[in-house]
Structures are given as structure tokens and as C-alpha cells.
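Missing here: one protein chain of the complex. Every other protein chain is in place.
Going by the order they are written in, the chains are A, B and C; count residues from 1 in each one.
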Amino acid sequence: MSQSTPVALEKSVPPDAPLLSVQNLQVEFSTSAGVVRALDGVSFDVRRGETIAILGESGSGKSVTAQAIMALLPRPAGSIVGGSIRYADRDLVTLPAKDVRRLCGTEIAMIFQDPLSSLNPVFRVGWQIAEPFRRRLGIDKRQALAKALELLDRVGIPDAERRIRDYPHQFSGGQRQRIMIAMAIALEPKLLIADEPTTALDVTVQSQVMKLLANLQAETGMGMILISHDLGVVADVAKRAAIMYAGRIVEAGTIREVYDHPAHPYTRGLLESIPSTTVIGERLTPIPGGPPNLLALPTGCAFHPRCPHAIDRCRDEIPQLRRPDGWEPTHVAACFRSEEVLAHD
Amino acid sequence: MLGYVARRLLLAVFVLWGAVTVVFIVVRLVPADPAVLIAGETATPEQIAALRAEMGLDRPLLLQYLGYLGKAVTGNFGNSYTQNVPVTQLIGQVLPNTVLLAVLACVFAVIVSFPLGLLAALRVNRFSDRAVTTLSLLTQSLPGFWVGIVLMLVFSRKLNWLPSAGLDSPASLVLPTITLALPFIAILVRMTRSGLLEVMGEGYIVTARSKGLPERTVIFPHAIRNATIPIITIVGLEFGTLLGGAVITETVFSFPGIGRLLVTSIQVRDYAVVQACVLVIAVAFVLVNLIIDLLYGYLDPRVRLS
Amino acid sequence: MTDRPAGPAPSPVLRVQHLRVAYPIRSSVMLRRVGEIVAVSDVTFDVGPGETVGLVGESGSGKSTIARAVIGLVAATAGSIEFEGRDITRYGPQQLKAVRRDMQMVFQDPYASLNPRLTVRDQIAECWRVHRGQLPRAHWTDEAKQLMERVGLNPDYSDRYPHQFSGGQRQRICIARALALRPKLIICDEAVSALDVSVQAQVLNLLADLQDEFGLSYLFISHDLSVIEHLSDRVLVLNKGEVVEEGAVRQIFADPRDAYTRALLAAVPVVRPWLESPT
Partner (left out) sequence: MTTAARAGAAARTMRRARRARRGVRLRIVIPLIIVALYVVGAILVPILYHFDPLHTELLYRLKPPGTTVADGKTAIFGTDQVGQDMFAQMMMGARVSLTVGALTLLFAGVFGVLVGLLSGHFGGWIDMALMRIADIQLAFPSILLAILLASVLGQGLTNIIIVLSIASWVVFARVTRSQVLALKNREYVDAARTLGAGHLHLMFRTQLPGCLAPILVVATVEFGHVILAEAALSFLGVGVPLGVPSLGSSIQAGTAYLTTAWWISTLPGIALAILVLATGILGDALRDRFDPRLRSA
């Protein structure tokens, strides 16, 4: 496989510029109970060949971020109400959905959590993988199927020659996710967004799929956004991590720095909640309270009702991401008391 | 697939047997003695007894049933009580007309309703959606026989554009076809709309979009192929309603079809004809649904391969 | 609440011997039995009083089938299930009903395992309705509120419906319901798998506290090895319906003998891989 395909966009992008730059992204959903601000000022960059992990629990807005980038927000309920998503020299927020869609597949591709419902049950997998070649590149049917076969081989489906004629329900969960990956990398995108790619899979299959993703990235040099609720799954693959809570990024930095020296009490609480990080037989140290209600977020820092470090200021003022002196250059956290949290080690 | 076909065939045969049996039982519930009905009021008891023996009515019920089953299988329904000609002949004269009417109505309904349902689903909750759904709900609420009467009143009595009764020319088919198709259209539009809406929320539609396919391609073939499956099932089930509608439509337009034959036979208590007509209609329903089941297996690989 | 004499301490609460569960495959035409799928074969283990036994395995390993067989939701094809010395494998509905007072279950999906049309109070009281004479009706509300408080829920919310609670709170309701008959054994079938990790830790701590307080035994089923490692005393590793390895949790996690166990452990994601010494 060639590492790069000539695409017109490439010329205008300086080599060190981010592939994708999300700035101050805001997304709202209108529900029967009222308007929900699902994303509130999310910013991050992804560079070529780099993997960033977006981590958070349910309702933190991690999947919404992916949907917003791909213009897949459910209509008419969800809409982007502010910020920008710059890819190459365009802002995907202002671009009509039709034009964003044109970038999908060739420039940015995505894989989803549930590989069974993500594949169309009534078409053969070969047909589905060949579809982008046929409809986007105008390649004739036979050649497209040959390319699909190549891809199936590449993602490690045994006996691909025969199985290309099978339907999705005839494959196991892990194989289905491999098929999804084959479909996503078909047009050699520069950025791959993986939304909880292994959540529906068994542990052994999960590690295989993660390895496959890492290998493909090394081969193609694409940028990758890994969305997950599992801090362990991404640790091997991602270089940087962003932790989300209630629609905001509360901490970001290199994954080692964030995991070894969490500067936000939420990150710290998450890490301490994981059973494997605790000595056997010892009590876990969970975060008290429950997930925030997006319809009625607490004032100030959304985490303050569950935070052991909270002070009055946390109730009144929303903390912004900052990097105090002495931290690693990329490490930022949205907490007034990061110094105290760090000192707690 | 072979197992699936075998299962469906077996089920169809079973249902047909059940239908034949139900008709046998129901007709035996008739308070009047068929021999009396045929022989007429003036017949002597001896004549009636002779007729009973001839018709096999004096035999035990089980033998009667078995004989009846055998005849039903060979398509022999005996003679009409009132016209003294084979029932098969009477039905043979009118059945093609009804088939023609039903097929025309079906084709017309599909042609009209599919684009409308598609439009409503793609413009969900907008004006065009509201207009289409309201209109189809209204159509569904109109009594079919009344629609026929109104159409007849307007287009043949007042405007004199189309014939009001019988089947003398292709023009005679226009009003019955529309009358029969209208409620069918209403149901199909709604089913197409809701079927598509449901499919449009599925994961594989999101996948198709994330592949960068234009919306046109997302809908056709991705959404349509999946939405067709439930729609086809509904078509099969509603085909029964269509057949029932044919009975009424044919009566309104004095259309020489099996429905009208059925109603007139009921009026003159010609139960030999009645039971044959009911059976023919039930067979038609079962056959259409068998075809649809097989089509279903073709459209949905999960059914075919399980 | 009824007081029950404590059983003889050393004997196991639950003893499963050579359990086999097979589902018949019926021909589609005549429902004739043409074969079977073996979900569990020859599984043997004990659960002692106050002990937690973990069943771990991937999908299709048969771990949930074992749970469902023990509680009587599926029938055992062969082998025996003894509860407090009584063989309940062939019990009829009435006898099983009596056993079920002492054996309860907490399910995986907190959204599906509560009846959406019952208030929390009625949800908990349902078992007193089923087991007449356990608790006079007049005490239902008070007892339900006490149970809610015990599992960390606000008892003032006893008139609310399940959809008004978060996932973690729902699982607490399920635990309260399971506790209502003061059982000796609780089967947790992936009971924390659907929860966010911060809430999962709360529920795990709650389960540990309740075990200390009521002397409960747990049969704890999970695909998550770290949860099993954290909570269990002993563990059975299952693969394709068979036990491949069994033993004390520390021993198995430190020194797995079976190749499948080793593969399983190797696949578990490590939160800080850079701290692991390269092997």
C-alpha cells in the first residue's frame, strides 16, 4: 500500500500544521425536557501520524465530538452552535453538510462501537467494502471487489476470497469490526476516528483489534482519534489524551503525564476507581455522587459537587484550561486547585 | 433457504386446510337445510329425501367432511343450488375480472404511494410530510363503498365521463380501480414513511454517511432495501383487506367479479357458490402471502440463511 | 424480618457438581429435536458461606448460563445443584419458590432489569407480594425505605419510577430488591459491567460492605478480569462451556497454568503500560 495518495488539499497544508483543529466547539441538543449543551468549548488538535485519546464516561460528550466533526449529529435535534472545526484550510462548521460528507471517507473516516448494527445486514460485505471505490472513485465493479478483497486480507479476515460473499451476520463480532475498519481505510483517509471501537468485543479480540489499528496507523501515517471510556484500552496506542466531563475537556496532555500526574480531581478519581490499579482486597476509592444532569448543570465547575478539593470559587466560576509553571509543556487542566491535586501524590 | 421454503410451503398448506375446514363448519351451521333450499318450497318430503341422499347429506358428518375435502382438493364444488350449473363454471367466468381489478389496484397503489411515503419520510415533520400523512389518514377513514358511490355520482352521473357499472370497456375499470386502491394507498404511504423513518435511525445508515456517500445513495439502496422488508410484509397482510374491499367495490359498481357473485349468492342463499367463493378468496390470500414470504427470504439474507 | 438459624458453618452454601446445560436445536418445520448446543459441560464448584466465587470468561464461555441454571431460569441437563445441602436440580415450581427466598440475582442491564411501571417501593415490595407471609403489608413501605437507605439511596424517592434514576442508582435499587428477602447467596451476572467506572467502584464497595454486614455469599460473573480480581476469593476461568482453570484469585492471576488463562490475562489492557517491566 502506498503511504500517501496525491490529493489536492495536501499542498496547502504546511507539514507541521495540525491535520484537524477543533476550537471552542459548542453543540446543543433540543430534547423534550429542554436544551442540552452537549459540548461547551471543546478544543484540540490532531497531527499527522498522531493518536489522541478522548476519554470520559457516558454523557461526557466524547461521541458527540466525533459526530460533530463528521456532520453526523442527529438532525434536527442536534446542532453546532459555536466554534470551528478546521480541516486543511476549511472550517467544517461553516461548510454545508453535503461538502463535509464529501471529505468523509477520503479525508476523514470513522468506525463505531457496535459493528453489527453498523453494517448493512442485507448487502454482502464485499459489496459494502467495494462501495466507496465504486461510488467515490468510479472504479468498475470487478476492480472494486478485487480491492475489497485486498482490504479484507489486510485487516486479517481469514479465507477472504470465500468470505467476501458472506453477509455481516455470518461473521463474529471481532471480524465485523475488522470489516468496518477495512471499509474505513478503503480510501486511505488522513484521519481515522474510532468511537469506542472495542467496547462491544471480548478482551482477547479487543487487544487484537487495537493492535490492528496501531499497525494500520504506523503503515499509513494517518492521524487517529480514539474515543473510549476505558483508560486502559488506549494507553498503549495513544500518545496524548484529553479527559472530558460534562461537555468540556477538563484535562489534556501526554497520556503518561496525565495518568501518572493527574492534575484534575476527576481524572484522579477515575484512575483510582479502576479495580486493577488497586491492591487486591483493598477498598476502591470511587468518586462520590453520580454523573451530572446535563439539563441542570451545577454552576461554576460542573465537577464541584463531587470534588473533594472544591472551594467556594469552584461554585461560582468556570475554570479554564491552564498550564501552571513547572508542568510538562502540553499538560493542561481546568481546575483552580491543580497544584493541590498534584501535591496529593 | 430450502428449509425456509419448505417451512413456508408447509404452513401455507396447513392454513389452506384450516380455511377449507372452517368453511365446511360454517356452512354446516346454516339453519336451513340445503336440500330444502334447492328443491324449493313446493317439494314433497320424498323429493327432499332423494335430494339429500344425492347430495350426500344423509351420510355421517366425518364422511361428508372427507368427501368435501377430496372435492375441494380437486376443485370440484358441485353445482349451484339456484342456477344448476357447476360452481366452477360460475367462478371461472368472474374470477379473471377480479384478478384484473386487484392487480390494477395493487399496481396503481404502489406507484402512487411509494413516492409519497418517501417524500413524507424525507421531509419528516415538515409541511409536505404533514400534508401527506393527513391526507392518507383521511383516505383511510373514508368508507370504501361510500367513496365508490361518490365517485360514481360525480364522474358518471354528473360529468358523464366514465361508465358507472358493469365491465364493457377498459374505461369501466377506472372507477373500481381507484375505489379499491384508495385505502390501500393510504396504508402503504404510512407504512413506507414509518418503515423508512425507522431504518434511517439505524447504525448502518450512519456508516453509509460516514463513508461519504451522497444522501441519495444513503437512501437508495441502503435505506430502501431494508425498509422494503417490513413494507412488503404489510402489503401481504393488507392484501386480505384489498380482497375484502373488492367484494364491496364490485357490489357498488355492479362489477362482474367474484365479490359480487358472493354477495348475490348470499342473498339467494346459494351456499354452494358462497363456500366456493370464500375458499377462492382465502386461497388467493394464502398464495399471495406465500409469494411474499419467499420474497422476504430473498430480500433478507438473515432469514434466508438461518 | 424473619430470623433464620445460621447453617452449619463449614458446609458450602452452594455446591454445583458436573453441571451440564445443553439447549436443544429443533428442526424448524416440526419442532423435532435434531441436536443440541452444549452451553456448559461438567462444571463443578462450591461457594462457601461469606465467600465470593468469580466466574470469568468471554462471550460464549457459558458463565451466564451457569448463573441462570443455579437460579433455575434454565434447566440443568445433567449434574446436580445443591443449595444448603438440598439438591434443587429437580425441584418443582413450589419448592423452587421456597429456595428463591435464599438465593437472589442482580442482572447486568440496570435499564432493563427494573419494571418501568413500578415505583421503587413496589419494585422492592414485589418479592413480599410473591412470598406471602414474609412481611406484613403494613411494613412494606418502611422496610423498602430502610433498604434504600442501606444501599445508599435517598428513601424519600421511594415513590419515583426507575427512569428517574441514573444507571448506578438503578443498580442500587436492584441490589436492594435482591436483599429484601435476606438471601444467603446473591448471584451477580455482570452486575457492574454496564456502569461507568466511577460508579462501578461505588457499587463494588457497596457489595463488599453488604457481604460483611449480612454474611452474604456471592457468585460473581463478569467478563472483566480486573473486577473479578478485585472482588473474588476464588475464581473459575471458563472457555467454551468448560472450566479451564480454578483456584484462589491471587494464585491464578499471579501464576496462570492454563494457556487460555494466560492469553486472557495478557489481553487485559493495562492502565499504565509504561510501568510494566518488559518481559
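The working rule: a residue touches a chain if its C-beta (ideal position, glycine included) is under 8 Å from a C-beta of that chain, and two chains touch if they have at least 3 such contacts.
Computed from a predicted structure; not experimentally measured.
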With respect to the chain omitted from the figure, which of C:L55, C:I71 or C:V120 is a touching residue?
C:I71
Among the options C:A78, C:A112 or C:A259, which residue touches the chain absent from this view?
C:A112
Hidden-chain contact residue, picked from the options A:S30, A:Q143 or A:Q320
A:S30
Just checking the interface: what residues of chain C touch the absent partner chain?
31, 71-73, 93, 96-98, 100-101, 103-105, 107-109, 112-117, 126-127, 129-131, 174, 177, 181
By the contact criterion defined above, which parts of chain B meet the unshown chain? Give residue numbers in ascending order.
11, 14-16, 18-19, 22-23, 26-27, 29-31, 124-125, 133, 137-138, 140-146, 149-150, 152-153, 157-158, 194, 197-198, 201, 237, 240-245, 247-248, 251-252, 262-263, 266-267, 269, 274, 278, 281-282, 285-286
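Heads up, the rule we're going with is that only the chains that are shown with their structure count from here on.
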Where the centres are mean C-alpha positions, what is the separation of chain A from chain C, in Å?
33
Which whole number of Å gives the spacing of the CA centres of chain B and chain C?
53
Considering the complex alone, what residue numbers of chain C touch chain A?
58-59, 166-169, 196-202, 204-205, 208, 223-227, 229-231, 249-250, 253, 263-264, 266-274
Across the complex, what residues on chain B touch chain A?
202-204, 206-215, 217, 221-222, 225-226, 229, 299-302, 305
Of all residues in chain A, those that touch chain B in their complex:
70-72, 98, 101-106, 109-110, 112, 114, 117-123, 131-132, 135-136, 167, 169-170, 180, 183-184, 187
